[in-house]
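The complex is shown incomplete by one protein chain, all other protein chains being positioned as in the whole.
Chain IDs A, B and C follow the sequence of writing; residue 1 opens each chain.
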Amino acid sequence: MNASEKPPIPQLSDMQSSLDQRQLAIQRVGIKHVRYPMTWLAQEQRQATVGVWNFYVALPATQKGTHMSRFIAILQEHTDLAGAAADWSVAQLHSLGAEVLARLQTEEAQIEVSFPLFLRKQAPVTGVASLMDYQLTWTVLAKSGQPSELRLQVLVPVTSLCPCSRDVADYGAHNQRSHVTVSLTLADLSLNPETVIRAVEKQASSELYGLLKRPDEKFITEYAYDHPKFVEDLVRDVALALQQLPGAQKIVVEAENFESIHNHSAFARLEL
Amino acid sequence: MNASEKPPIPQLSDMQSSLDQRQLAIQRVGIKHVRYPMTWLAQEQRQATVGVWNFYVALPATQKGTHMSRFIAILQEHTDLAGAAADWSVAQLHSLGAEVLARLQTEEAQIEVSFPLFLRKQAPVTGVASLMDYQLTWTVLAKSGQPSELRLQVLVPVTSLCPCSRDVADYGAHNQRSHVTVSLTLADLSLNPETVIRAVEKQASSELYGLLKRPDEKFITEYAYDHPKFVEDLVRDVALALQQLPGAQKIVVEAENFESIHNHSAFARLEL
Amino acid sequence: MNASEKPPIPQLSDMQSSLDQRQLAIQRVGIKHVRYPMTWLAQEQRQATVGVWNFYVALPATQKGTHMSRFIAILQEHTDLAGAAADWSVAQLHSLGAEVLARLQTEEAQIEVSFPLFLRKQAPVTGVASLMDYQLTWTVLAKSGQPSELRLQVLVPVTSLCPCSRDVADYGAHNQRSHVTVSLTLADLSLNPETVIRAVEKQASSELYGLLKRPDEKFITEYAYDHPKFVEDLVRDVALALQQLPGAQKIVVEAENFESIHNHSAFARLEL
Partner (left out) sequence: MNASEKPPIPQLSDMQSSLDQRQLAIQRVGIKHVRYPMTWLAQEQRQATVGVWNFYVALPATQKGTHMSRFIAILQEHTDLAGAAADWSVAQLHSLGAEVLARLQTEEAQIEVSFPLFLRKQAPVTGVASLMDYQLTWTVLAKSGQPSELRLQVLVPVTSLCPCSRDVADYGAHNQRSHVTVSLTLADLSLNPETVIRAVEKQASSELYGLLKRPDEKFITEYAYDHPKFVEDLVRDVALALQQLPGAQKIVVEAENFESIHNHSAFARLEL
C-alpha cells in the first residue's frame, strides 16, 4: 500500500512522548495478566512458583502514552539474570518500585504480582506432612522521591463452624470452607507472609491440611466444634491478631464463608 | 487501496460453499458464548432467565465453511416473535434441532444452552419461602432423518457430611457444600428438570435453602448429621434414584465436595 | 445429646444484638452471590434477566452480629409481589437503600446487584437486528438521614485498533476485543445505562454487534481502521464523553485490551 493512499494519521515516531491535548491525567496505565515463572525466597527455602504480574505507571495530562514494552523488558532481565526463573524476595520486590520509576521515566508506578505460596504443614496428631497453598498478592506503590510502599494480600482458606447451628442443634453443626483475605502494608520488610498466615489460621474454627489421617480428622472435627465462629467473629479475631504483628499497618480483613446450608456466602470486611 | 495492490486472495463470494482441498471433515463448527435473555416454561410458571448459547454444525470434508451469522439470526427471530425475550420450553428446544438443520443446510447440528432455573422452596420447619438457583444445560443433538436427542445437565448444590469424621469424632462432623451434576437423555419429553432436581436433593446429607430460620437450621443440622455420605455414596445413591425416573436414559452422575478440612475437592463420577 | 455434655457456649437467643467485647466496628457484613430472577425496566421495554446480589450493613463496635436472613426475606418479598421475578428500575433500586436501613435497623448499608442488560442494535449498513449484552452493576450506598447514593458500573465490550501497528505496517493493523468499564454516581436518576453505553461505544475504534452481514463487516473493518485508539486514548475519550452527560458524577473509566499480538492485556484507569 502506498503511504499516500492510507488515511492520514500522525507519524508515530515519538508518539508516546508527544503532547496530548485532552488535558486528562491517567492514574494507571500499563500491562495486565503477564504470567512468568519465578522462585520465591520463602522463610524456609527457595520455592518454585508462577507469578501473574500487572505493571502500571501514572501518566501526566500532557503526555500521550507510556512505553508498554519496557515492563516486559524489566521482567525478562530479572529472569535472564537468574536462568530459568527470576528470583524474588520481599526486598527485591520492594526495590522493583525504584527500578520501574527510573526505566519508565515516571513519577509514580504500581506493580502487582500474585502467586501461590506453599507451606509444609504437619497434621495435628500423626504429624504426617503435606503442602498447603496460599495465594499471595504483593503491591508495590512507588512515588518519585519517597520510599516505596509494599502491601501484602494473602488468601488463607480455613474452616468456619457456625455457632448458631451448634447452639440450636442437639448434635452436629454446619461448617464449611471459608476464605479469609487479609491485606496490610509492611512497615518492616522482615514481616513474613508465613507469620501472617499462621496468625490468621489460629483464629479460624480450624485450619486446613493437605493430608490427614483418622486421628487427625478426629482432632480437627472436635477442635472446630469447640471453636465456632460467625463471619463477624472471624474478621474481628483476625484483625486483633494482626494488630499484634510488628510492622503490620493499614490492615484490612475480609472473610467469605461458602455456607454449607445455603447457595450463597456470608461475608464481612473490617478495616482497622 | 486498489485491489491490484492487495496480496492476492480468492474471492470470498460463496467462499463458505466452495470446495475445500484438505479433505478433513470438521465435527463441530459454530459460535460459542452468546448471551440472550429468555423465559423458560418451568413446571410452575414462566420464568425470566438468561441463556448462554452454543450452536455447532458438522462440516463435510469437501465444504470450506459454515454460515455463522445464521445461528444468531435464528435466535433473534425467536426473540422478536416473543417480544423482549424468547420463550423456550423442553418441546421448543427439541424442535430447534430440525430448525437448525434446515436453515444451515447441514446433516448434523448440536445446540447447547445453559441458564439458571429457580425453584421456590419452603424451609423444612417454618415454611418460609425463598428461591434456590440450579444451573441447567440442555444439549440438542440433531441428525438429518432422525429424531433429535435431548440431553439435560443439572448442577444441584447440596450439603455432604463426612461419615468418617462423624464416626471418629466424639462430637461434630465436618460437612461442606457439594455440587452434584447429573446428565441424562430424555426418552420422554415430559421428564421435568424439577423432578430430576428433587430426586438428587433427597439423596444428599441435606438440601440447601435460600432462607432459613432457627428451627429450620436446627432441623437441617441434625438431618445432615443423621445422613452422612461419602462422595462415593452420593453418586451411587443419586444414580439409583435417577434410574427410577421414567424417561431418564444414559445417566451420568458427578459429585464434587468442596472439603471443609482440605483445600481441594473429593470427586466421583458414575456412568450408568 | 444432653446440654450438660456439650462444651459450654453462650445462649444464642438474641446473640446478634448482644454486646461485643472486642471493640471493633465492621464496615461491611452480609451476604454475597445470591442469584435471583428479575425483570429490569429498560429504556425501551421490561427485560428478563438474572441478578447476582450482595447485601451488606455496617456493624457498630458494640454489636455482635447482623441478621443475615432478613436480606433474603427482602429480596423474596419483592419477588413474590411481582410473581415470578421481581421488577426493578433505577428508582426502585434507589429506594431499596432506605428499606434495608429500616429492616436491618442499621445506620449504613450497601447493596450491589449485577446483571446483563440487552440492547437491540441494528447493523450499520444492512440494518439487521440482534441483541448485545452489557454487564451492569448497581451499588446503593445508604446512610441513615441522608439520600442514598446510586452508582452504576457498565462493562462495554468494543473493538480497539492499534495506531502504532497501523502506522508502521504497509497494510493491516492489529485489533482486538476490549472491555471498557465505566462507573459513575447518578446525581440525576433519569440518566440511563443505555445513554452511558452509547456514549462509550462512540469512542471505540468500533462498537460490536451480535449479527453482521458482509456489507456491515466491510463498514466496521474500515471504520476501525479509520479510528485507531491506544488504550490511553480510549480512557481519555470515554472520560471526556461521560463528562458531557448531565447527572454523571465521580466518573471512573477503565479499559482492558486483550491484545491480539500478545498473551497479556494493555490496561488503563482514569478517575475524573
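The working rule: a contact is a pair of C-beta atoms (placed from the backbone, for glycine too) under 8 Å apart; a residue touches a chain by one contact, two chains touch by 3 or more.
Here the structure is a predicted model, which is why all the values come from computation and not from measurement.
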Among A:A73, A:A102 or A:L189, the residue in touch with the chain that has been omitted: A:A73
Hidden partner chain, residues of chain C it touches: 1-2, 5, 132-133, 157, 159, 161-162, 164-166, 168-177, 206, 208-210, 212, 214-215, 217-218, 220-222, 224-225, 258-264
Interface with the undisplayed chain - residues on chain A: 1, 6-7, 34-39, 45-50, 69, 72-73, 76, 79-80, 83-85, 115-116, 118, 128-131, 133, 171, 210-213
Interface residues of chain B (partner: the chain not displayed): 1, 7, 9, 11-12, 15, 20, 22, 24-35, 54, 56, 59, 64-66, 68, 163-164, 166-168, 170-171, 225-226, 228, 230-232, 235-237, 239-240, 256, 263-272
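Quick note on the criterion: only the chains that are shown with their structure count from here on.
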Chain nearest the overall C-alpha centroid of the shown protein atoms: C
Between chain C and chain B, distance of the C-alpha-averaged centres to the nearest whole Å: 26
Separation of mean Cα positions, chain B and chain A [Å, integer]: 34
Centroid spacing, where centroids are CA-atom means, of chain A and chain C in whole angstrom: 24
For chain B, residues contacting two or more additional chains: 1, 133, 171, 210, 212
